[in-house]
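Missing here is one protein chain; the remaining ones are kept as they sit in the complex.
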Amino acid sequence: MPDDKFNFLLRMGDNALVLSQRLSQWCGKGPALEEDIALTNVALDLLGQARLWFAYAGELEGKDRDEDQLAFLRDAHDFRNLLLVEQPNGTYADTLARQFYFDSWHYFLLQELTKSSDARVADIAEKSIKEVSYHLRRSGDLVVRLGDGSEQSRSMMQAALDDLWMYTGEMFKADAVDEAMTAQSIAPAPADLHAPWLAHVQGIFEEATLVLPPANAWMQQGGRQGKHTEHLGYLLAEMQFLQRAYPGAQW
Amino acid sequence: MPDDKFNFLLRMGDNALVLSQRLSQWCGKGPALEEDIALTNVALDLLGQARLWFAYAGELEGKDRDEDQLAFLRDAHDFRNLLLVEQPNGTYADTLARQFYFDSWHYFLLQELTKSSDARVADIAEKSIKEVSYHLRRSGDLVVRLGDGSEQSRSMMQAALDDLWMYTGEMFKADAVDEAMTAQSIAPAPADLHAPWLAHVQGIFEEATLVLPPANAWMQQGGRQGKHTEHLGYLLAEMQFLQRAYPGAQW
Amino acid sequence: MSPEERAFQEKIDAGVKIEPKDWMLEGYRKTLIRQISQHAHSEIVGQLPEGNWVTRAPTLKRKSILLAKIQDEAGHGLYLYSAAETLGVSRDQLLADLHSGKAKYSSIFNYPTLSWADMGAIGWLVDGSAIINQIPLCRCSYGPYARAMIRVCKEESFHARQGYDIMMALCKGTPEQKQMAQDALNRWWWPSLMMFGPSDAESINSAQSAQWRIKLFSNDELRQKMVDQTVPQAEYLGLTVPDPDLKWNEETGHYEFGEIDWSEFQNVLKGNGPCNRERLRTRVQAWEDGAWFRDGLNAYADKQAARKTQVPQAA
Partner (left out) sequence: MSPEERAFQEKIDAGVKIEPKDWMLEGYRKTLIRQISQHAHSEIVGQLPEGNWVTRAPTLKRKSILLAKIQDEAGHGLYLYSAAETLGVSRDQLLADLHSGKAKYSSIFNYPTLSWADMGAIGWLVDGSAIINQIPLCRCSYGPYARAMIRVCKEESFHARQGYDIMMALCKGTPEQKQMAQDALNRWWWPSLMMFGPSDAESINSAQSAQWRIKLFSNDELRQKMVDQTVPQAEYLGLTVPDPDLKWNEETGHYEFGEIDWSEFQNVLKGNGPCNRERLRTRVQAWEDGAWFRDGLNAYADKQAARKTQVPQAA
């Protein structure tokens, strides 16, 4: 069904858009000038990727919805991003923990998507993975340095990683959309990403002298099916204001 | 000019609406159950007053705009509230300081408005002043008890009152709208409210053993003319979301 | 059974209210404290999912009704803590137990409110279920609790009606609004049925509580009542109850309904609901952030008391 692919593309785009939006809330408020620059860089990369996914999704849907209509004129229940990426910024440790879990998954996913049977998907993945390998290196490196840093940085990183752990399970759970994508060799089976993700995450935890949260912890889910946490609505109200308040205007 | 009166009514309504919106952000998060109840009560009173002012403003304007269109379909530059009421909640001390300054002004203003040459204005003022005398008693009483309370509560109240002082000057500055209202005996001259306001505020500061900020401090202004602080846009984006996202829907 | 115990049970059996100063069984006292405080905590925590939409209510009238409702809930919390205090426990102690996770609140508030329609669904389904649970308690054996419940139930029935009114407006509205209402029903239906607690067969304390008349109907009876009452309301709204097994049984005069997923109930109870962590953290944070305020008021009260004693000397 073309609907499945449309849904899959929205999931990719929404993850990138929502995380980029969160990161851009840090503008000018990071803990060091170098971080301001690096974080904005990641936000920009993700925003660019979101635009590529939305452009394709819009074309595929054939209803003349462009990237802005997809980004600014859908309400929360039509967003398909992971719960993880909509979680509030919290402290910088929380922001880094969110980024680290996401990058680690995003990287292995994109790696598989470069082999997609859909040439356009493979192409977008190819373009994105260079940026995302940098994201992956950066967030892993910071987790290591802060985990193995001072007593305070260690305990803050550990707490942040523990807190967000319950939002990681959703990355590896398949639904009908995923099954269709896997059947058509458009995307990997979500479960197949778990082993490489865990190996990478585990490696970084070890190097960072941090304790991996329990494997059997309860995992939240729903974002990819449009059932979000209470945070997304506020994020969208802010992000979408101008398009909503001035319908049809050109900017 | 009927425009002046419309503007005046919007100022009254916007003050009440925006402050009510701020107070309602405390729902379920106050420092004590009794405070949750009292603060919600004030929020409800102000919301009710906003509706009365908007109803009159809409009728006067004669463009068929009802209370909801006035509340939910104007952007920030069309809002006419004082800068004071849009300031963020901050700590509970900040919230109380904001309330105390506002109530002290609101009360004396409404007292004059009960004598308005415009019967409808006098009527709304009459209905409101009973509620507002309770607000005034409550916020003054809390300032006294917290100012003359513990070391910490004293310093927090003092800091909060100092911080917001610069937003009080605007209450007493007249512009063309005020001059028209005063000329028509619809509303008092803003400057005339300064002496009773200051006397009341001074009395409470004394009883609270707090130090009154300097009389010659620089005062911010602009809210009543639609030049706001950066906070209002966010407040409106959240408040107006549903009306903007689902134009024309009945709720 | 001691003579006191016998007299106590006889009073209950005769429908005479037990009052705070009366002799009572320790188990009765403890069970009541647990039950009343859990109810009070639910009112307090229950402000949060609704507070989540009060700043985004779609009209000023709806905002006003929702604010008033949340205020009522805080008020209910107040009555109920007072009722619990008559049993010799302080509100601060009860709150400490809430904050430490020792005391529970209704699991229903561990679900998120994701659209405005949830304000309708909560009023209609959650308050609706609460009323069914609570009306019998207006006749329970402990006087202060029974009297608190009378006040609570009066207001709750308003809330349920207001909730249904929100649903009605949505169902008469645009297709998007109707979809919002259906989605809310889908998400709140089963959790609302779970509010009545496990099936009686599974419920450990039911028999004892029934004997003490602090539980007057079984969980399953109350749940059936809720289903029977709600299904026609859903039909009237033109909404579909998310239960393929739901059907009217002409013979019994009741609706039959599908299996409840009790593993979900247990899981949310264990702390794994979508919002358990956030709700509790929000309350704990509010309490901690408010410490300076409560301390400040206490310090003032102490000073005032001291000043009063000093006045004669100064004169």
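Each chain gets a letter, A, B and C, in the order it is written, and its residues are counted from 1.
We adopt the following convention: a contact is a pair of C-beta atoms (placed from the backbone, for glycine too) under 8 Å apart; a residue touches a chain by one contact, two chains touch by 3 or more.
Worth saying up front: this structure is predicted, and the values here are computed from it rather than measured.
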Of the chains you can see, which ones touch the chain that is left out?
A, B
Touch as defined at the start, partner being the missing chain; which of B:A16, B:A57 or B:A76 qualifies?
B:A76
May I ask which residue of A:Q87, A:T168 or A:Q243 touches the chain that does not appear here?
A:Q243
Out of A:M12, A:A50 or A:I204, point to the residue that touches the absent chain in the complete complex.
A:A50
Positions on chain B where the hidden chain makes contact
75-77, 218, 220, 222, 227-230, 233, 237
Over the whole complex, note the residues of chain A touching the chain we left out.
17, 21, 24-25, 27-37, 40-41, 43-44, 47-48, 50-51, 54, 67-68, 71-72, 91-93, 144-146, 148-150, 152-154, 156-157, 238-239, 241-243, 246, 249-251
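The rule is short, and it goes like this: only the chains that are shown with their structure count from here on.
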For chain C, give me the residues that contact two or more of the other chains.
56
So which stretches of chain B touch two or more other chains?
238, 241
